[in-house]
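Every protein chain of the complex appears in place save one, which is left out.
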Amino acid sequence: MTSLTDMPLNRSEILAMVGELFTEQMPFNKVLGLKVTQYQADVVEVRFAMKKDLLGNPVQNILHGGVTASVLDVVGGLAAIASVTDKFDGASAKTLAEKFGKMGTIDMRVDYLRPGRGNEFVATAAIIRAGNKVAVTRMELHNENGDHIAFGTGTYLVG
Amino acid sequence: MTSLTDMPLNRSEILAMVGELFTEQMPFNKVLGLKVTQYQADVVEVRFAMKKDLLGNPVQNILHGGVTASVLDVVGGLAAIASVTDKFDGASAKTLAEKFGKMGTIDMRVDYLRPGRGNEFVATAAIIRAGNKVAVTRMELHNENGDHIAFGTGTYLVG
Amino acid sequence: MTSLTDMPLNRSEILAMVGELFTEQMPFNKVLGLKVTQYQADVVEVRFAMKKDLLGNPVQNILHGGVTASVLDVVGGLAAIASVTDKFDGASAKTLAEKFGKMGTIDMRVDYLRPGRGNEFVATAAIIRAGNKVAVTRMELHNENGDHIAFGTGTYLVG
Partner (left out) sequence: MTSLTDMPLNRSEILAMVGELFTEQMPFNKVLGLKVTQYQADVVEVRFAMKKDLLGNPVQNILHGGVTASVLDVVGGLAAIASVTDKFDGASAKTLAEKFGKMGTIDMRVDYLRPGRGNEFVATAAIIRAGNKVAVTRMELHNENGDHIAFGTGTYLVG
């Protein structure tokens, strides 16, 4: 009998699986309250709401710089994974889990542009270098007013 | 009557105040469980224990990359602040709060060297460029076995 | 008698002076063959032609990565200087020389996207963080076909 994890998945099922994995299975992403609100081959968006736990400066209500870095790493990682999912069309969840287990951030730069004030934050990412082994992404963080809070650049191992 | 926040502080009192501020007053540092275990003019050490909330990969018990980035930013920031505290000798808590409020991370690079496995993690930082306006620091994260998990480089506005 | 270097300059005269300084007075920029082809408050463009001396790989006719880094640093620096020239309106060449002497690159990241092939290259820069002390810029390098060769991010001391 074929187990569920052996069934072939198409690209959009793979992306749905990865989005769910990031939101539901990664404890620190739950602490941050991250929601993957858009996730297709070339559109990635992650949102989260301000809450007390995420503050670095509680007097001025400013997001901790580590939260910004964390979210940029997450959204860049999602884009990097998406950039190679076309190669995985028809793979099983089991195979994919193995592939994804070898992926990871190699390095990341964060540029802090202005204090992280706001009620809701939106992180997006775009691929600037796609490859079989390495993907490079640029990420941005804005608040609900469109204020640009940070830029990121990340290099990810993808194969 | 002179209020407590107007009393002059010497350098070691200032460092004690900053260490306490980072550990006790910054909500996200409490979420991470950070302890400032050493903090003098040129030695900074931050420690934290592994716990489920900090995992990125709960199957393999690996720290979330955002936790690594967060802690490196914190320990680098502490070093950057320490690098200018000699100028603040004799300043009051009120004056210092104002000065520190203008400091912040400009940019940071994180290099992930190996998976973040371990029970306790130790982050350290050293100043590589000291200035009146900008300080640049290099940071490291190790686990309790001395495995080197990540390097960081951070540029901080300090004046 | 007022010397030429004491005469007040307006913003567009300052930019013309800086552009000329970069093109004519900096020996390494002459080695690279850099031309400042556009330089206003918020538009900066530097061009250079391919030549044998700039090759890293002479078999495949690919630009040396150091040439790419050099040009991105130059164009980012020009943008950083432009971002503070409004403060210098009416200053003399002598005063400006002193101000510019204190400016410099703090750190830079270069992302290499594809091999540097082409006959002519165009570097551009935009400010992402403007400040009295520090400016952060993003830079791009394209060839004459619009192929995107590299991205850069630079942090500059400007005051």
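Order of writing sets the chain letters: A, B and C. Residues in each chain are counted from 1.
The rule is simple: a contact is a pair of C-beta atoms (placed from the backbone, for glycine too) under 8 Å apart; a residue touches a chain by one contact, two chains touch by 3 or more.
Quantities reported herein were computed from a predicted structural model and do not represent experimental measurements.
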item: Of B:M17, B:A49, B:L113 or B:L157, the residue in touch with the unshown chain; value: B:L113
item: Residue, one of B:L34, B:M50, B:A93 or B:V136, that touches the chain absent here; value: B:V136
item: Touching residue (missing chain; options C:A16, C:L55 or C:A130); value: C:L55
item: Sole residue of C:V18, C:V36 or C:V67 that reaches the chain not shown, by the stated touch rule; value: C:V67
item: Hidden partner chain, residues of chain C it touches; value: 25-29, 31-32, 52-58, 60, 64-67, 69-71, 73-74, 77, 101, 104-112, 115
item: Interface with the undisplayed chain - residues on chain B; value: 109, 111-114, 128-129, 136, 138, 151, 153, 155
item: Chain A residues touching the omitted chain (full complex); value: 106-107, 109, 129, 131, 133-134, 136, 153, 155, 157, 159
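Criterion: only the chains that are shown with their structure count from here on.
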item: Chain centre separation in whole Å, for chain C relative to chain A (CA means); value: 33
item: Multi-chain contact sites of chain C, meaning residues that touch two or more partners; value: 109, 129, 136, 153, 155
